[in-house]
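Note that one protein chain of the assembly has been removed; the remaining protein chains are unaltered in position.
Chain naming follows the written order as A, B and C, and within any one chain the residues start at number 1.
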Amino acid sequence: MVILPKPGCTDEQLQEILRLLDSLGYSAHISRGVERTVIGAVGAPDSDRSAAIERLESLPQVERVVPVLKPYKLVSRDFQPQNTVVRVGDIAIGDGSLTVMAGPCTVESRDQLLQTARAVKEAGAKILRGGAYKPSTSPYSFQGLGKEGLELLSEARAETGLPVITEVLDPRDVEVVCEHADILQIGARNMTNFSLLKEVGSTRKPVMLKRGMSATIEEWLHAAEYIATRGNTQILLCERGIRTFETATRNTFDINAIPAVQQLSHLPVVADPSHGTGRRSLVGPVARAAVAAGADAVIVEVHPEPSKALKDGAQSLTFEGFRVMMEELKCIASALGRCM
Amino acid sequence: MVILPKPGCTDEQLQEILRLLDSLGYSAHISRGVERTVIGAVGAPDSDRSAAIERLESLPQVERVVPVLKPYKLVSRDFQPQNTVVRVGDIAIGDGSLTVMAGPCTVESRDQLLQTARAVKEAGAKILRGGAYKPSTSPYSFQGLGKEGLELLSEARAETGLPVITEVLDPRDVEVVCEHADILQIGARNMTNFSLLKEVGSTRKPVMLKRGMSATIEEWLHAAEYIATRGNTQILLCERGIRTFETATRNTFDINAIPAVQQLSHLPVVADPSHGTGRRSLVGPVARAAVAAGADAVIVEVHPEPSKALKDGAQSLTFEGFRVMMEELKCIASALGRCM
Amino acid sequence: MVILPKPGCTDEQLQEILRLLDSLGYSAHISRGVERTVIGAVGAPDSDRSAAIERLESLPQVERVVPVLKPYKLVSRDFQPQNTVVRVGDIAIGDGSLTVMAGPCTVESRDQLLQTARAVKEAGAKILRGGAYKPSTSPYSFQGLGKEGLELLSEARAETGLPVITEVLDPRDVEVVCEHADILQIGARNMTNFSLLKEVGSTRKPVMLKRGMSATIEEWLHAAEYIATRGNTQILLCERGIRTFETATRNTFDINAIPAVQQLSHLPVVADPSHGTGRRSLVGPVARAAVAAGADAVIVEVHPEPSKALKDGAQSLTFEGFRVMMEELKCIASALGRCM
Partner (left out) sequence: MVILPKPGCTDEQLQEILRLLDSLGYSAHISRGVERTVIGAVGAPDSDRSAAIERLESLPQVERVVPVLKPYKLVSRDFQPQNTVVRVGDIAIGDGSLTVMAGPCTVESRDQLLQTARAVKEAGAKILRGGAYKPSTSPYSFQGLGKEGLELLSEARAETGLPVITEVLDPRDVEVVCEHADILQIGARNMTNFSLLKEVGSTRKPVMLKRGMSATIEEWLHAAEYIATRGNTQILLCERGIRTFETATRNTFDINAIPAVQQLSHLPVVADPSHGTGRRSLVGPVARAAVAAGADAVIVEVHPEPSKALKDGAQSLTFEGFRVMMEELKCIASALGRCM
C-alpha cells in the first residue's frame, strides 16, 4: 500500500507511521519529493490489510492510504483467470452462450405461473423466475405467497422442465427455499445483509447476487466474496440498475458495469433490464444492449396480463412482447457468434 | 390519486382506466384540458392504494399516476401531530432536549469499553454506544466480539449507569441482543432487511433506524412503518449520511433531512456525524450543525486511541476531542433554549 | 396541472388558491376525497405555465403542483411525431442508418490529425471529430490550439472529404467555429450555458448537444428547446455518461436514456462511449450496446498513439482498436437491419 502523510508531517510523526507499519508486519520505503513525502509499504502475504489501512488512516498525520491489492480475492480474475461456468442441469452460464431467465415478478396463482412458464419456455427461455418471498418497500404491499409460492414453482418445473430461480429474504428461509429452487436469488436490498450472504454461501446451490442500489462494483464483489469464502463459488452477478438523480426511469441500468466486472472477476454476469429501467417500453432495447455488451444471461419479468399483476406490472412484458424481444436477442447473439 | 393518460389516449382506453378504477373501489372524475385529460380518483379509506397504483401504471395508455396520500401512516405527522418521545430510563428523546450517545465503533476489549464509557459519561454523554455484531464490507474484516461484546456492554452499563445502544444484524440475534441492549440499532445496510425490521418491531425495545445509504426520506419512513405496524412505535430515525458523487468525505451528511423528516413524521431524529463525514476533523462542525438544525440527539464514535481502533479509527474522536465537541454543543443548545 | 393542498388547508386558503388560478387564466375543478382535496386546473393554451407553477408552489398551503403538460414543446414527439433527420452533406442522421464519428479528443498537430482522419475514414467513419477549443477542469491543462486547430480541421476535411464536428465554448467564438465546422458541439459542461445555446440556436449549422453531467433527460430536452426556439432544429442529442457514485468508470453511460429520449423527442441520439466510460477497454462493448439500444450515431475518440495524447489518452482507441470496433458495430447494425 502507499501512505501519503499530510504536508507538514514532522520527522517524528513520520517515524510513528513507520513504527506502526513495522508492528503490523509491513516493510516500508520512503520517497521524498520536493513538496511531498510518500511511503510505500509491503506486507506479509497473510497480513490483515483492511485493518492495517483502518489504523493508518486513523493517524492524524496521514492524509490518505492507497491500497494496491484488490480487497477481494476468490472472485477476482487475478486469482482465477478463466471464466467460472455456473451449471444448472444442462444449462451452462458463463461459457460464451446466452441464457434467458423469465417469469412473473411474483407468483400469484397456479394458473398465472403455469401459463407464463409455458409461454416463456416456448419463446426460448431456459430458466423460470418467480418470487415467493417478496421484499416490499411498504409494509402494506403484498409480501408474496411464501411456501405456497415455492410449491407452485416446483410444480411449474415438474411440468415444463425449466429450472427455477427465486429470491430468499431471510436466513431462516434458506433451507426451505433450497428444497424448491435451482438458483437462489439475493435481491438488491439484501446485498449487504451479511447474515444472509453467509447462509447462502454455506449451501451448494448457485446464487444470483443482485447489485445493491447504491453499491459500487467493488462492494458488489466484496459481497460475492462473502459467499465464496463460505465455499460456494457458483455465483452469478446480476446488474439491475443503480440509483442516480435521474427520475425518468426507475433505476439507471449501468451498462458499463457489464464489461467492467467481467474484467475484474471471473464470475458470469446477468442483466436485469426489467428493474434496470422500470418501464416495459425500455426493456427490449436495454436487453439488446446488455447482450451486445457481453452479458452472459438476461432475466426479465413476464406476465399474462400486466395490468392485473400484483407487482411490477409496469415493467412486465406481455407474452407477445417477450417473443419479440427473444427474436431480437437471437439476432444479436448470432451476429456476435454466441448461441442461445 | 391523479391519473395522467398518455396524449392520444382514445375514449375506449379512457373507459378501460375508469373500469379498472371502479373495480378497485375508486370513484373517478375526468378533467379535459385543451391538450391533456386528467383523471382524479378517490378511494375507500381501506383500499389498497399501492396495489391500485401498480395496476394503473401497468396500463399502456397511462403515462403517470400521482399519489395524493402519503404511503406511510403510523409514523406520519398527519396521523399523529404531536412529537413521539422515546424514553430509555430517565432519558427522554424528542421532548426538546438534546441527548448525546457516544462510545466506540466496536467493542474491542473490557478495558477499551469501560475506559471509553467512563470518559464519555464524564463529558456529558447520556447513552453508551458500542458494536458487538459488526457489518463489514469485507468478509476478511473483524466481525465483532458477538455475545462476549454484549456482555461487556452490560457490564459497562452496570458500572456507569449509562443505557446501551448496539446493533443487531440478524433476526436470529434479536432475542439475545434484547437481553443486553436498551436500544436496538438497525444499521444503514439493513434498512431494507424487512425480516429484521419485522423482528425488532415485535419487541418492546426502542429501535434506532439508520437511513439507508441511498434511501429517500420516503423510503426511510416506509422502513419505520414496518416497525410500527408490528406494534413498536418507540422509533428513533438516524441520519448518517447518504451516498453521492462526492468522494472527499465518506458520505454526504444530509442536513436538510433533519427538518424535512421532522415535518413529515412525529419521530425523534438522531444525527450521526461520525459516519456522516468519515473524518475526525469534520465530526465537530457537523455535530454542531445538526444540533442547530434541530436534531433531537447526536451519536458519535469515541475511542481511547483511535489509531489502535479495529474499525472507524479515522472518524473516531479522542476523549479530548469529544470533550471539546460537548462544550460546543452545550453552547449551541443553550443558545437555542434547549437543555442537554 | 394538478394542485395538492396541504392536509388541513382551510376553506379560505382553498379560495386563495382558486383566486390565484383565476388571475393566471386557469379554470379549476375541486375533488374532495375522504382525507385529501385535489384541484385540477386547465389553462389557456398560451398561459405561462412555468410561472404559474412557481407562484402556486409559493403558497404555504400548497404541498405540491403536478404539471400535466411537458415543459418543452418544439423538441417533443407530441409536437412532431416523425423523426427529425439531421443532414450534413450526404450524411443523414436519424433516418434509421448508423453513423460513426471519430477522431482525436484534441487537435494536437497537422500530422496527428491527418493521420487519424485517414485511418478513421478507411475504417468507415463518416464524420471527423477533433477539439480546437478544449474545456479543461484545470487551468494548467492544455486548452487546445484554438483557431489554428480549426484550420487544421478544415484542411483534414479538404483532404478526406469527411465533414467536421468540433466544440464551441464561448458565444464570441461561434462565428469563427461556424466557418470551419459542419456540426457545432456543445459540451456537457456547457449544457446550461444559456448564452451559448442561444447563440448556436441563431446559426443554421447542426448542433450536437451533449447531456450535462448531472442533467435529467427533461433538463437536456429543455436545453435543446433553447436552441430550437431560436430557429435551429437541426439538433443531435448526445448521451455521454452521467455522474453517479460509481468510481470504477469515469462516468456512468446511461443506456436507458437512448430509448427513453427517443420516445420523448423526435431528435436523433448520438452515443459517446469514450466519455461515457473513460476506459479504452470498455469503449467497444458500450458502443455495441448503444447501437443495439437504437442510437442513431456513435462518436469515439481515436489517437495514433494514445500514450502520447495530450488529453483523454486512456479512453482513446488505437487505429487497430477502432477497426475492430467498426467490424463489431457493422455486425450488430446489420443484424438489426440498419445500414452503416
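By definition in this document, contacts are C-beta pairs under 8 Å (C-beta built on N, C-alpha and C of every residue); 3 or more make two chains touch, one makes a residue touch a chain.
None of these values were measured; they are calculated from a predicted model.
**Student:** Which of these, B:Val42, B:Cys238 or B:Ile258, touches the one chain of the complex that we don't see?
**Tutor:** B:Ile258
**Student:** Any idea which of B:Asp22, B:Glu148 or B:Glu246 touches the chain not displayed?
**Tutor:** If we include the chain that is not displayed, B:Glu246 is the one touching it.
**Student:** Which residues does subunit B use to touch the chain missing from this display?
**Tutor:** Within subunit B, the residues that touch the unshown chain are 214, 216-218, 241-242, 244-249, 252-260, 263, 276-277, 279, 281-282, 285-286, 288-294, 328, 331-332, 334-336.
**Student:** Even though one chain is hidden, which residues of subunit A still touch it in the full complex?
**Tutor:** 2, 4, 7, 29, 31-36, 38, 40, 42-45, 66, 68-69, 78, 214, 243-245, 247
**Student:** Just the residue numbers, please: which parts of subunit C touch the chain that's not shown?
**Tutor:** Touch with the absent chain occurs at residues 20, 48-51, 54-60, 71-72, 135-142, 169-172, 189-190, 192-196, 213-214, 219, 222, 225-226, 229, 243, 280, 306-314, 316.
To be clear about the criterion, only the chains that are shown with their structure count from here on.
**Student:** Averaging only over C-alpha atoms, locate the centres of subunit B and subunit C and give their separation in whole Å.
**Tutor:** Those two chain centres are 38 Å apart.
**Student:** Any chance you could list the residues of subunit B touching two or more other chains?
**Tutor:** 214, 243
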